[in-house]
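Some chains have been omitted; the remaining ones sit where they do in the full complex.
Chain nomenclature is as follows: A, B and C, assigned in order of appearance, with residue numbering initiated at 1 for each chain independently.
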Amino acid sequence: MPRVALVVDVVRMEERMLLDVLRSRAETETVDAGSMPLEVGSNSFDAAVIRPISMYRAAYAAASFEAARVFTVNRSETIMLAGDKMLTYARLAAARVPTPRSFYASSPQAALKAAEKLGYPVVIKAPLGSWGRLVSRVDNPVELEQLARLRQGLPCSQTRSMIVQEYLDTGGSDIRCIVMAGSLLGCIRRIAGSGEWRSNVALGARTEAYNADPALEDLVLRAAAAVKGFFVSIDVFETRERGYLVNEVNGVPEFKGFYRATGINPAVRLAEALIEELKR
Amino acid sequence: MPRVALVVDVVRMEERMLLDVLRSRAETETVDAGSMPLEVGSNSFDAAVIRPISMYRAAYAAASFEAARVFTVNRSETIMLAGDKMLTYARLAAARVPTPRSFYASSPQAALKAAEKLGYPVVIKAPLGSWGRLVSRVDNPVELEQLARLRQGLPCSQTRSMIVQEYLDTGGSDIRCIVMAGSLLGCIRRIAGSGEWRSNVALGARTEAYNADPALEDLVLRAAAAVKGFFVSIDVFETRERGYLVNEVNGVPEFKGFYRATGINPAVRLAEALIEELKR
Amino acid sequence: MPRVALVVDVVRMEERMLLDVLRSRAETETVDAGSMPLEVGSNSFDAAVIRPISMYRAAYAAASFEAARVFTVNRSETIMLAGDKMLTYARLAAARVPTPRSFYASSPQAALKAAEKLGYPVVIKAPLGSWGRLVSRVDNPVELEQLARLRQGLPCSQTRSMIVQEYLDTGGSDIRCIVMAGSLLGCIRRIAGSGEWRSNVALGARTEAYNADPALEDLVLRAAAAVKGFFVSIDVFETRERGYLVNEVNGVPEFKGFYRATGINPAVRLAEALIEELKR
């Protein structure tokens, strides 16, 4: 029986589901990355499922295991690439996966120039940050300059840096697909809460199952491959003129809402795919 | 003639040297990443030499160019891996490159456990940070607990996280080698200022040329390959019991001191290697 | 019946006790300073009892009420003075209330000079911060320099600034007295948890009732007056050579432990003193 580490900080419903299904298929041990030190390159596991909520805790935990050539889901590279929207966009673009048109701006001055090229309204995002925080829609240069100046006071480079992006009218909905081991597991549609343009569940969006057409399936598989993701969720905008665009990839995906809407249990599929992988 | 972007924020002596030598070999343009927005995936350069001092500015600038499949030195992946000591150690360990024994600790509690396993004194480092800042030597648990608690107040994950590492008595000296396009360019030795255990030039260390033996050459070439570095500097400790250990890799290397001590001009070598690369 | 606002953010046992006793004596309304805006200088209360845990929230709430000449316990001035140890020490010293010998240092360099004058070990404190966080005992210049350098990375002036203070061996105990409306309510003794030199209850200290002698009573009444406190708790060290020294004043005092150890209910006494005050 393979030895699997379930690496966590906060234990959510997802982690409890994972523990349940992993236990029946592998010798599973929960590792609390908050209180336990992780030696770089020394441990006795065959695989590690990486679930800390904190992005860096997840990436560093994964890296510690990879140092000992343990198979990780996801690997630290995927967690770092998906966790940073700037790096995600760059990898997707290099892989010819369409995304919203985006600029990197490191100062208010640069942001104003980028917005001028895009035309208003624009979206300002930080490379880092979940659940729609640090995402703003800006309608004119005065507002942009105020916001960009204020952002200069944020303490960390990855939240202070700006992605200046075209604003896409998606009617307040987006599609989230889960890719596992190179296959599409399924998709859901998230419809924004009324009066809210961001379709984050944390901001009141509701969800429903969604059937992917071949174009969408092809897109998300290529997106997952671009960040070397074994188990990732991918957020997609559907636009009239340009079809599907990938907006975000998540390297430690939440899947409670996906499970509820589709009946597909990502925890079970992950356990199966992982055992399969370890047999190779 | 190839088109090369020299991407900068602050222009140091290194950047002036690079501009000089690049200009005679390529159509070179300086791009100020502080004031100019960089479009993700659209530009007209063949290559970009990435030189911002800010690590994230460097990585995001590189990523913007890579999105358009421009050749970058170094690529964003190298800048991110080398810029983060935790990720560096994990990659080196996975590639069987020896490093100081290290643990990742995300809390005072975890740090205390790691130090207990290593034995005191230990070194506490942040994954991010240059010039010896955020590196402490700690002699006992009381001191460690104080320091770790204080670090909890730092605002960014990458500086708040801790690498707990064995303390190595290197007699206050280390070796820095520069690797360019898979070859060793040369090495220097840095000898710490008196009363200072860290051999950072910024902290008063002096430098001299150093002849690499085959073991050292092999080590640093493998280290550069482990982080996919085209032009990197690699800091090495020489220890009595365990020979050479890689302590750090720099993805946007300073080379003023190296040039002064060895007479080898990395700017010229970089320009040559880059032109060679673009001919392929 | 007077109108009293009980201003809170988090409601602890203390705030529930206060609400209980205030309700029977005044028309009392709870004001949540976290979710409600407070107009500067306009409201219909006769008095406000200020209880937010966040120091600035407490001070700004008090100031908003004072702008309308509402009687506040404590007033914003007391909250600001007591909340900042540097300002506390200065006021106490000006009022000839003995305190530990202290220096203000705004850089590692200044801290090293201060420690040299005091002799090691020294205590390093931030002006702001509760429950023993950001308080360190330092044994030598190397350790101090490390700690001071690390503190430079803290993001706020009031936590980055340093008070360099003589280390006093108090046998791990201190005395906490509560002063109400110019009278001593009572004192408790806190004895540090084993292996811990700081006598914070949050760090495992236990408490017992303590009888104040006239010297202690005089001291704490003068300390309360020095910061214009109506209802404050005062932490006192007892030393062999120099007798009682005031170490800290709290402008939004917790009193759960005091009540348990002494049987004296500060909530009842506060309600009585407040009603008395409003009659004047």
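Rule of thumb we're sticking to: a residue touches a chain if its C-beta (ideal position, glycine included) is under 8 Å from a C-beta of that chain, and two chains touch if they have at least 3 such contacts.
Everything quoted here is computed from the prediction, not taken from an experiment.
Asker: With 3 copies in place, how many does the full complex contain?
Answerer: Assembly-level count of identical protein chains is 4.
As a convention for this text, only the chains that are shown with their structure count from here on.
Asker: For everything except chain B, show me which chains still form connected clusters by touching.
Answerer: So the groups, chain B excluded, read A | C.
Asker: Based on the averaged CA atom positions, which chain is farthest from chain B?
Answerer: Result for max centroid distance from chain B is chain C.
Asker: Find the geometric centre of each of chain A and chain C from their Cα atoms only, then give the gap between the two centres in Å, rounded to an integer.
Answerer: 44
Asker: On a C-alpha centroid basis, what's the spacing between chain A and chain B, in Å?
Answerer: Roughly 28 Å, centre to centre.
Asker: Touching at least two other chains at once: which residues of chain C meet that condition?
Answerer: In chain C, residues 155 touch at least two other chains, as defined above.
Asker: For the complex, give me every residue of chain B touching chain C.
Answerer: 133-134, 136-137, 139, 142-143, 146-147, 149-151, 153-155, 159
Asker: Over in the complex, which chain B residues touch chain A? Could you list them?
Answerer: Going by the criterion above, the answer is residues 9, 33-41, 54-57, 59-61, 63-64, 66-69, 76-77, 80, 86-87, 89-91, 93-94, 99, 101-107, 109-111, 113-114, 117, 127, 155-158, 161, 164.
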